[in-house]
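One protein chain is absent from this view; the other protein chains keep their places.
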Amino acid sequence: MKLRPLHDRVIVKRMENETKTASGIVIPDNAAEKPDQGVVIAVGQGRKNDKGELVAMAVKVDDKVLFGKYSGQTVKVDGEELLVMKEEDLFAVIEK
Amino acid sequence: MKLRPLHDRVIVKRMENETKTASGIVIPDNAAEKPDQGVVIAVGQGRKNDKGELVAMAVKVDDKVLFGKYSGQTVKVDGEELLVMKEEDLFAVIEK
Amino acid sequence: MKLRPLHDRVIVKRMENETKTASGIVIPDNAAEKPDQGVVIAVGQGRKNDKGELVAMAVKVDDKVLFGKYSGQTVKVDGEELLVMKEEDLFAVIEK
Amino acid sequence: MKLRPLHDRVIVKRMENETKTASGIVIPDNAAEKPDQGVVIAVGQGRKNDKGELVAMAVKVDDKVLFGKYSGQTVKVDGEELLVMKEEDLFAVIEK
Amino acid sequence: MKLRPLHDRVIVKRMENETKTASGIVIPDNAAEKPDQGVVIAVGQGRKNDKGELVAMAVKVDDKVLFGKYSGQTVKVDGEELLVMKEEDLFAVIEK
Amino acid sequence: MKLRPLHDRVIVKRMENETKTASGIVIPDNAAEKPDQGVVIAVGQGRKNDKGELVAMAVKVDDKVLFGKYSGQTVKVDGEELLVMKEEDLFAVIEK
Partner (left out) sequence: MKLRPLHDRVIVKRMENETKTASGIVIPDNAAEKPDQGVVIAVGQGRKNDKGELVAMAVKVDDKVLFGKYSGQTVKVDGEELLVMKEEDLFAVIEK
């Protein structure tokens, strides 16, 4: 299943938390703080400005991004949980 | 009955949930989480921008779309429940 | 009494609900869900855009329209209850 | 005392309710629903648009107007209660 | 002490209420309803529009004005209570 | 320590209240009403308008200004409490 985001929307897969402690104890998912980093898996074409010109997107597929704890809306596609945001909700690209 | 949405409105039929479990137990409708996918059944002509030009719609009839759990307003037409949204409330087109 | 709506306002008469069940039992009005359809009985000339040009209305008198359950404000004219909305609050025209 | 409303403001005198029933029983004022009709008693010159041009008012003194139950702010001038609104808060002109 | 309001701000001295009844009984100040009229004691030069042009003020010092019961913010200058508003918060000029 | 405010921000030092009564009784600080006057100690260069032009500031360092009781945000710099506001939050310049 392939997603084509509309306008300036970005689809992000949130990074998994290490939910096992060093000693091997599993922390249940809702007890662990959700990470505020993820990987871009799809980007829209960009929004149009007041002149009707397309504003190019500042991120691309596979970019590792930083966003707010409560940014985006969760959707479930093929059983996988994804985050949908507008590009302006992204804070930064993480460069290794 | 045919609907002609105004401006940048889109009418969506939400996809049905499988409300029967593998073992055949029927889950009552309000216990099942509503899916955030649907099929576009009617689109408006688009909104006009500040210059008075029509902005073409990015989706068309029969597109399978992804939207937020709480997006849109429910209306009942001929006994059928439909969702009315603005195009900007749609997240992505699902391409098979 | 004739109403001349101002700007982009539309006056709608909500369709009556069948408030009698098949077996003839009368459901009191406030127990029945209000229908989200109605007929346009008056339209304004339209609003002016940023350039001072009149934007023509997309609906006309006698159009059957679809709107949100909570759209518009109720007014009483000659004892009759009417709904006043802006054109942008209308969802779609229902074509038979 | 004469009032000169500023910009796109309109001063309206709300129509009196018949607060006596047919059998002559007087209904105290706060028990009666306030009517959503009134007569325009003063209009401003109009607001200026983004180009600095005056936008002419769509109502004039003595027009009978329809407005929302909760529109406008009440002021007391010479002991008389009046409603002050912006023109855009008026719904329609009532033509006889 | 002289005040020079900035931009489209107006400084108004609220009219005093007659807080003594005809029979000479003094009504304490907080029991009397505050009047929604006052006299302009200082006006700014006006705000600048989108083109950077100064928009002239529609009121001048000594104008008697009508405003909303809850309009403006109260400041104390030299022990005297004054109201500061934006010009757009004024409803009308009262001409005798 | 020198502060260079950004854009249309202004840094104001609130005037001290006389917190000793005539008879020499000291009123604790939180019992005294905070004065709505202060002195400008730093101003930004101004904001840019829609055309990208710098809009000059209407106040300068050492101006005595009037503002709302709840205007601005408090910051502590070198142990001294200062108020940071946007120029538009200032009401008036007090000229002696």
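Every chain is named by a letter (A, B, C, D, E and F) in the order it is written, and numbering of its residues begins at 1.
Everything that follows uses one rule, which is that a contact is a pair of C-beta atoms (placed from the backbone, for glycine too) under 8 Å apart; a residue touches a chain by one contact, two chains touch by 3 or more.
Note that the structure is a prediction, hence the values are computed from the model and not measured.
Although one chain is not shown, part of chain A still touches it, namely residues 36-37, 49-51, 53, 55, 58-59, 66, 68-69, 87-88, 90-96. Seen across the whole complex, the unshown chain contacts chain F at 1-7, 9, 11, 42, 44, 48, 50, 52, 73, 75-77, 84.
Simple rule for what comes next: only the chains that are shown with their structure count from here on.
Shared contact partners of chain A and chain D are absent; no chain touches both. Most remote chain with respect to chain C, judged by CA-atom centres, is F. Chain copies chain D and chain F are related through a rotation whose angle, from the C-alpha fit, is 105° to the nearest 5. For the touching copies chain B and chain C, the fraction of interface residue numbers used by both falls below half; the interface is of the different-residue type.
One inter-chain figure worth recording: chain B and chain F are separated by 52 Å, centre to centre, where each centre is the mean of the chain's CA atoms. The geometric centre of chain A is 41 Å away from that of chain F, both derived from CA atoms. Taking each chain's centre as the mean of its C-alpha atoms, chain D lies 23 Å from chain E. Counting only residues that touch two or more partner chains, chain F has none.
Chain contact topology: the protein chains form an open path, each linked only to its neighbours in the line. Here the touching chains pair up as A-B, B-C, C-D, D-E, E-F.
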